[in-house]
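Right, subunit A next:
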Amino acid sequence: MTLDRLLPLLLGLAWLLPLASFAAIVFFGPRMGKGGKGAGYVATAAIGLAMVLSLVALGGWLLGNPVTLIEPTAGPAEEHAEGPAEGHAEGLAAGKVVEIVRPIAGNWYTLAEFGSLRLTIGYYIDALTVVMFAMVTLVAFCIHVYSFGYMHEELDEVTDPMVTADDGGPLRRPGRFHRFFQYLSLFCFSMLGLVVAGNLAMVFVFWELVGICSYFLIGFYHERSTATNAANKAFIVNRVGDFGMLVGLMALWGALGTLAFGNVREAPGRVSRGVFRLVRSAENDYRLTVPDRMVRQAARAEVEKIYRTAPTRRDAEEQIAGKIPEWRDEGYGYWLLVIAGLGIFCGCVGKSAQFPLHVWLPDAMEGPTPVSALIHAATMVAAGVYLVGRFYPVFTPEVLLVIAVVGCVTLFIAATIALVATDIKRVLAYSTVSQLGYMMFALGLGGWRAGLFHLVNHAFFKALLFLGSGSVIHATGTNEMPRMGGLLKKMPWTAYTMLAGCLAISGAGVPLVIGLSGYYSKDAILAQALSAWRAGSSPVYAVLCVVAMGAAALTAFYMFRLWYLTFLGRPRDHHVFEHAHESPKVMVAPLVVLAVFSVISGWPVLLTNLSLTNVLDQARPKGTEAGSAGGVLIPWLTAPAEHLAEDHAIHVPASLLAFALALAGFLVATAFYGVRRIDPDRVRRACAPVYRFLRNKWWFDELYGAVFVRPAMRISGWIAAVDREGIDRFVDGLAGLCRRVSVLDDWIDRTFVDRTVDRIAQGVHAAGLWLRTFQTGRLRSYVLLVAVGTVGGFIIVSVYWQFVLAGHGRMGP
Partner candidate 1 sequence: MNLLTQPVGPMHYLLVGAVLFVCGVICMTAKRNALGVLMGIELVLNGATLNFVAFGSRFLRGDSASSLGLDGQLMALFVIVLAAAEAAVALAIALNFYHTHATIDVDDASELKG
Partner candidate 2 sequence: MAEYLKTFLPESYAWLAYTAAAAVHVALLFVLAMMIVAVSNWAERKIAGRLQDRLGPTRVGGRFGWLQSVADGLKLLTKEDLVPAGADRFLFRLAPYLCFCASFSVYLALPMASGWVAQPMNVAVFFVLAVAGLEVLGVILAGYASGSKWSLFGGMREAAQVVSYEVPLALCAAIPVMVAGTMDLVEIGNRQAGGFWQWQIFHDPFTFLTFFVFLTCAVASVNRAPFDLAEAESELVAGFMTEYSGFRWSVFFMAEYASMFAVSVLGAILFFGGWNGPLPVASLLGLTCENHPLAGYLGGLLGLCNLLVKGYLGIIFMMWLRWTLPRLRIDQVMTVCLKYCIPLAAAMLLGAMLWCYALPGGLWAAVENFGG
């Protein structure tokens, strides 16, 4: 079996296994063992099997497509870029790049065809897909295992101290162990479907499925009003993004007539082009060009004009075909492409909690901690980044700039808020937002590989951090860091694995030699930023670069603040401290596994070309390897080729700078909380306005409340008033009129209709009384009547025959 056939099979199975588990739990969940414990085994087995399949697929991919290094080809950057970019390109293009491997695209099943729209269940498999599969299933498996420990209370009746029941005491409710795993399974299915999806329609479906799972899981403790509010918030905020995504989808579909990513061989010799090859066609050297159909769509007015003037249809078509390059140069259709890109990115903003839609993610921490780890750190929010990466070839430079700016703003805002948050999970949530911002930022600056590399690494260490914090919460029963402290002795495994996570996220390592995973990816991002600064002609890039660097320091600071507050120092709440204990093995084991991955996932395999970055690079969209420069709308845009950032001139300073900043953050945090040289309270008082600003999360919630929520409420109040005063009155009047008419009608009914009917009924009654005399109740007289009737009928028919029909011919021969 070739890889083309094997991979869809393996990944398809890995994708559908959680669905099977979901279905099984939906139907039989409550009956699976005591309290639904079997549901956990089923779900874990499913995702475990999916993990094995994904790892086999990964192995198969690596065997079938070994990483090969080639000389970078001269890309469009060299040809088009003017000014400083050229110099770099000439001087620095020394490194080798990874050969791009053709993706495997196809359809499993066609759902429906409406005209030219084909809704299919397709796949688009490249190195990114395979790596994502392995990562998602691995992390999900760890989290499933961990959930056995974390959710074990749900096996029995649960007492929820945070909800007051009707009788005033804490709410008691039956456990929902199986339901938790049911949602986890559905979520895994949706996420894997999103990753393997071969077209945008499918992506959208799974996108929404992921959203609904998130909704379910955030609202898992649905008796708590905070949880339901958070679930609603997440759902609604995501809808805002999805609206943009729908706009993008429609723009693409309307202009291109297809939603498939890659080229799909529908029949031998017939290949339908996907979006990627339409936008970056091989004839055009994979350069981003506006497709013909899109140009035509945009230049509809001209097309109609030609049709009106041209003598025949064929002439018109020929004229149009001749004019299309001209129109393209005039910029027709480019806007459409930009809108499509912005729309898709809008969806990603919602899902990946980017500014300005980042507000839902911290609230989503109301869900159980494994959910936070799985969804709101490792996978679902990564979906946005993943989609940006997947859809990368279609983004125009302008869109890329927007992405970079949004990412930059997000990473900065989130990092600042994380500085002052005290809820351990919220710190991590803001850190997640910030890290996602980093990924977007990298992608926007052309750092495709850097962004996705960070995505994978982040999934490992953020899952680790969340699970660790879950372990802490599990042990202490509180989320508030000020009530913790000194837990290092009580729970060493959790503490040290979390330390590994903190180091990883901060980018610790020996500069230029070796480091934890975060070191590599964050380095790559910052190097790309530096590269863009140096390649770009605009100060915007400088600002972006500086902000990102600064936020790196903040990252180190808040992470170590978290760690110090939690694990070091004197116990601040003795009750909590006494209560604390190390978590059970089933929770610790996933922590260790994830810690190992957080440490090593960035390391290359010695003596080979094999490393996560190189494997990811195999999936790099064709035509983006050489970067881009200059947009049609804004001329100074640039996204330098990524291999340029590996040059020592950029890489070394970026690396050192990043390390220095992280170290600075770490030292400051140590000074504040580790050795307590600086009293945090004093600083807080000194910068009270800033503190309040950050403490209130930049007043985003209040801002949205004032700008969107309250006006909406007020408008709806007005509308309700109109409804009450205008429409209701009108309807009431109509009803009154109806009553009058019906009174009249009633009179007519009684006087005329009823009397007629009564008469008829009386007549029928009398006839019945007369007829009943014939029903003697004697069987024999009935038979007699039947016989007499038969004879009579015969006689009548024959007489009729004789006298009426006799003249028209006789029966018989």
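FYI, a residue touches a chain if its C-beta (ideal position, glycine included) is under 8 Å from a C-beta of that chain, and two chains touch if they have at least 3 such contacts; residues count from 1.
The candidate set was assembled so that all candidates are chains of the complex that A comes from, given by their letters.
Note that the structure is a prediction, hence the values are computed from the model and not measured.
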item: Candidate from this complex that touches subunit A, chosen among 1 or 2; value: 1
item: Subunit A residues within the candidate 1 interface of the complex; value: 771-780, 783-784, 787
